Every structure is written in C-alpha cells, then in structure tokens.
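Removed from the display is one protein chain of the complex; every other protein chain stays in position.
Let's look at chain A:
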Amino acid sequence: MPEYNSAVLQELLDGCLKKNRRSQELLYKQFYGYAMSICLRYTRSREEAKEILNDGFLKIFTKLDSFDQSRSFKNWLSRIMINTALDHYRHEIRHDVLDDVEAADQVFVDETVINKMAHEEIISLIQDLTPAYRLVFSLAVIDGYTHEEIAEQLNISVGASKSNLSRAREKLRIMLSKINIDNYERVSR
C-alpha cells in the first residue's frame, strides 16, 4: 500500500466502497477543506463551490470502485474536483465574453498589506475574475496544467490560453493594487 494512502484512509475507502454512510461522512470531513480550496478557485462564490464540491464527492462515492488504490487518493480527488468544476463551467458558461483588461501600465503592490491578507481574501480575488481567466489561471498557475492541456480541456487554442493567463495576472495585480489603495485611504483618515 502506498505511503500516501494511510491505513486509516484505506479503512475509510473500504467502508465507502460498501456504501457505509459513516465512512463516507468521515472521508468527506477529512478532505472537505482540501476539496473546498480547489472548488473555490474555480467558482464565483462559495455557494457555487459547495455545489461542485458535493457533485465531486458524489462522483467519488459512486465511482470509487474505479479508483486505482495504488495511486494517491488525494490526487484522484483533486482531479475529480477540477473535472467537475470544468463540467460545471461547460454547462453553465458556454459563451464567455472576455473582459477587457483595464489599461494599467504599471501596477504597484505593497507587500506588507498583502502579507496581512487572509488566504480567503486572496482566493476571493481569483473568484472575482471572469470564468475564462479564472479557469486558465487556476489550471496553469495552481494546478500545473500546460497550455496545451488547458487548450484541450477548454476547447480553445494554446494562444488563447496564454493570452488569458496573461490577462488574468494583470487583472489580479490591479485588484491587489486597489486593495492597497483602499487600505491606504482607510489608514490615512
């Protein structure tokens, strides 16, 4: 048995295979935070993230027999959550219009302010991106997908994927600088 699938996890997975509700609940609790952090990056709101989270877990519980237990369960879960989010994106937003990035030649960000920001606030910036930017940024920067893979997943060209990533970064910088400005104004009052 691989190291990353502990004996406890193995026991939980065995219980889940038998459709034991208690085992399912424990597995759900154990990976709730991890799965939610993935879902939040791919959605606009927490409610939407919850929906994807539960859809993803439903797939996990119903298709657990197809999981290769010689591999990492966490990676499998991550893959399922991302795919569920992408399915959701495909169903909900077929024709996403790319926002024009505001003209911002240079954006300056105060690191001290950023360091004080909670992780949730930072992730919420990703949520504020348009779906196309959000997905490309999350897939490329956080989940490590290549532009070729992203292009295939989202049925776009590699160039469009690169462009979207670049624009997503610009957008995030602008949002961070806005936070700096707001913070500065609040302190100066």
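In this text, a residue touches a chain if its C-beta (ideal position, glycine included) is under 8 Å from a C-beta of that chain, and two chains touch if they have at least 3 such contacts; residues count from 1.
Quick note on the criterion: contacts and distances are computed from a predicted model.
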{"item": "Absent chain [UniProt protein name; select from \"Outer membrane protein beta-barrel domain-containing protein\", \"Thiamine transport system permease protein\", \"Molybdate ABC transporter substrate-binding protein\" or \"GntR family transcriptional regulator\"]", "value": "\"Outer membrane protein beta-barrel domain-containing protein\""}
{"item": "Absent-chain contact - pick from A:37, A:69, A:130 or A:163", "value": "A:37"}
{"item": "Sites on chain A contacted by the missing partner chain, in the whole complex", "value": "19, 21, 24-25, 28-29, 32-34, 36-38, 40-41, 50, 53-54, 57-58, 61-62, 87, 90, 106-111, 114, 119-120, 122-123, 125-126, 137, 141-142, 149, 152-153, 155, 169, 172-173, 176, 180"}
